[in-house]
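The complex appears here without one of its protein chains, the remainder shown in place.
By letter and in written order, the chains are A and B; residue numbering begins at 1 in each of them.
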Amino acid sequence: MPDKKLFGVTALFDSPDGILNAAKKIKEDGYKKYDFNTPYPIHGMDDVISSKPSKLGYITLFFGFSAAAFILSFMWWTLAISYPLVIGGKPYFPLPAFVPITFEFTVLLAVLSTVFGMIAVAFNLPYNSHPLLDTEYMRNVTSDKYGAVIEASDPQFEENKVKEYLKSLGGKSIELIYEPEELKLKVFEPRFLVFLTIVAVLSSAVTYISLNKLMYLPPFDFMLNQKKGSAQEESSFFADKHEMRKPPVGTVARGFLPYEFLGVADTNQFYGNPLLPTKKVLALGQEKFLTFCSPCHGNYGDGSSRLMGQFPPGPTLHSATVIGYSDGKIYNIITNGQNVMPSYAYQITREQRWAIINYIRVLQRSGNPKPSDFTAINKTDKESGNVQN
Amino acid sequence: MSKIESGYIKRELPKNIGNVGLVLLVVGIILSILAYLTDPARAAFAYLTAFIFLICVGLGSLFLVTLEYAAGAVWSVPFRRISEFFASSVPYFILLVIPLFFSMHNLFTWMNPEVVARDKVLQGRMVYLNVPFFVVRDTVIFLIWWLFYALLIKNSRKQDISADQNLTSRNIKLSMAFIPIFAFTISIISFDWMMSMTPKWFSTIFGVYLFAGSTWVALAVLTLVAVLLTENGYLSPKVKRDHYYSLGTLMLAFTVFWAYIAFAQYMLQWYGNLPEEIIYFIHRWAGGWKYVSLTLVIVHFIVPFLILLPRSSKTNPKILVFVSIWIIAAQYLDSYWLVMPDMVNNGFIYSFSWIDISFPIAVVGLVIVLFNSMVKKYNLIPLGDPKLQRSFDFQL
Partner (left out) sequence: MTKDYSVELEVIEGNPSLRALDDVIIKPIDARPTKKYNILLSITVTLLLIMAVCIGLTFYYGVGLWGNNQPVAWAFAITNFVFWVGIGHAGTLISAILYLLRQQWRNGIARFAEAMTIFAVICAGMFPIIHMGRPWLAGYLIPYPNTHLIWPNFISPLVWDVFAVSTYLTVSLVFWYVGLIPDFATLRDRATNKVKKTIYSLFSLGWRNSSRHWRHYEKVYMILAGLATPLVLSVHTVVSWDFAAAIIPGWHSTIFPPYFVAGAIFSGFAMVSTVLIFVRTVFNMEHIITIDHIEKMNKIILLTGSMVGYAYIVEWFMSWYSGTPFELFTAMNRAFGPYAWAYWVMMSCNVFFPQLFWFKKIRRSIPITLVLVILVNVGMWFERFVIIVTSLSRDFLPSSWHNYHPTIYDFGILFGSFGLFFTLILLFAKTLPVVSIAEIKSVSKDAQPGHNGGD
């Protein structure tokens, strides 16, 4: 038999006074590694074991406050930020209504954290292989006797001395406790690896089957096959075979005023240009003009279409007619189309249309400059040092 | 048990305590009379606040005495006499209420026949809220309280000399009878004097609310005096930190209980938002009252709760004294919050006034004077109580 390592020496006492007196003596006599095992907590033992109270209360406090903060933020975020709904006329963050849940959740987390803290940290449990377990000593101590154990790792420990000492304190049934035989558990033992593999395969298989196969089989597919029509499906119910219904004619989107003269090309009432010819507006106008208008009307609005005759070229925008058009008339033309030109209402937004019109005015002016324009240009050139004739 | 065994030495409190009490009482009375002469309506409200506070302290202390008997509590026996001394204001309620009876027309809207004529609800209540019935029932209630006080105290004092256990049995029976009567009478007092001030309002939990605050402040005055007396050798060297711990725990428990009741009342009426109910809280949120309400939550709940939560503070005499004084002040603020905002129902405009201070001064003076006179005549510990030895053995 291999040499068993000694864990410690134990002794049993018959009464709570006996164990308490013995405990006090053991502490006085300078032992450091000792413990007592009693069927229930003994008053006064705490002072012998430790002079400081248990610190578990701090765990409770910390987790309690964190829980409160968390759940309040969660409720606030869901009901005030993510999808604010007015419920019962109450504000989005009704603090009195949040108090009950906050309280409950705080208590829940405080309790769970304290108990787990106790078991894991303070007790270092579960610990089913402690040397004292499954001994005659333990059988007595969980029933009706009070026990003391002095461990071999104590600096003052010497087997016979300790045995005599415990006897002198009044201890009975002195017992030697040995460390349990160490089970050499290698992590890569073949049986364990096989077990791990089986667990891995089983859990992946179950997950895969349930999520990828089972969910598509009746009755679990009830969310897939719902008795409702989806927007893009063919409909057996509606006459036009479309599941999706269009809004009725004349429906107007919120915040959107329809253009009064949509489809009315020969109106003589026009809107005014709401945009001023600022740099930003003109840059936008230029960009959109070059994209949409220049293929037919040319890059400078002079009618030099680059469609190579595949499509009738657009007229020049520098003609007196076009210069005479009001901004609103040009807007109407872009929106409704004119002659061969189609409506560009779907390609160019309203703001862009007004910006393009501003840019067209710039082009027109550059095509027909006034003498004063040149003076202004020369002045600017002189100032910037660009003197050209 | 003999004085020697308990370590109790009967002696009087230092002279200045009696003197301070007397000065406060006299000054308070003078100021109060001045208040009535200058602004009777205002004085009525301030007096009502002080009177409710006095009921809380006096009647609450009597309740603590009966609670100890009924529950068979052991640890609180050395302190019972202190609560008895604080309950000594109970016989005076019937006198002190008289100025209030004469000021009722200022306090209550239902006293105003024009208002009642316009309001169906108030008309319906006239069976209950009319002057004769009101005066009679409240007088009867004060007399009942006086009766119980007299009987209980007589038995308790007799026991100092005779150590007869039958007296304890008798007091237990009296306490068992008192407690349900206390529950109903304190509710009626709260309905009559405070709930009826807001015309259409009602709340079934109102009696419980006053009960919670009253027991809380009674515990606070008990703790304050018990700790101060023990630390200065007036009680008994056998009173331990364990006893302090129990006092502190009870104060903590009632802090939470008050907050629970107050929150239940507020939350339900806020949630339902019914006009006849929410008016009460609108009055307590309008103008500057918002800040008083929020202060009340902090001062009446959060601060005492946080102070009393750690174990160490419940055994520390300095902290206990501090928090007791805090609680007494907080309960006065509660009384104030209960009464003052309802001034607006009768058409008065509220603003803080010196009158609000004159009555509390008188109340504090009265309590001190009564306590001091009791100490001169009777023992501070119930020497004859059979549970006294067990209470000294008490440990956590």
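Note that a contact is a pair of C-beta atoms (placed from the backbone, for glycine too) under 8 Å apart; a residue touches a chain by one contact, two chains touch by 3 or more.
The model shown is predicted, which means the values in this text are computed figures rather than measured ones.
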Which of A:F7, A:Y31 or A:F105 contacts the chain that the document leaves out: A:F105
Contact partner of the left-out chain, one of A:Y40, A:F237 or A:F256: A:Y40
Residues belonging to chain B that touch the chain removed from view: 120-122, 124-125, 128, 165-166, 168-169, 176, 180, 183-184, 187, 191, 200, 202-208, 249, 256, 260-261, 264-265, 267-269, 271-272, 274, 276, 385-387, 389-390, 396
Chain A residues touching the omitted chain (full complex): 13-18, 20-23, 35-46, 48-50, 53-54, 56-57, 60, 74-75, 78-79, 82-83, 87-88, 90, 94, 97-98, 100-101, 103-105, 107-108, 110-112, 114-115, 118-119, 122-123, 125-130, 132-134, 138-139, 141-144, 170
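The rule is short, and it goes like this: only the chains that are shown with their structure count from here on.
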Rounded Å distance between chain A and chain B, as computed from the means of their C-alpha atoms: 52
Interfacial residue positions of chain B with respect to chain A in the complex: 263, 266-267, 270-271, 273, 311, 395
Sites on chain A touched by chain B in the complex: 43, 53, 57, 88-90, 96-97, 99
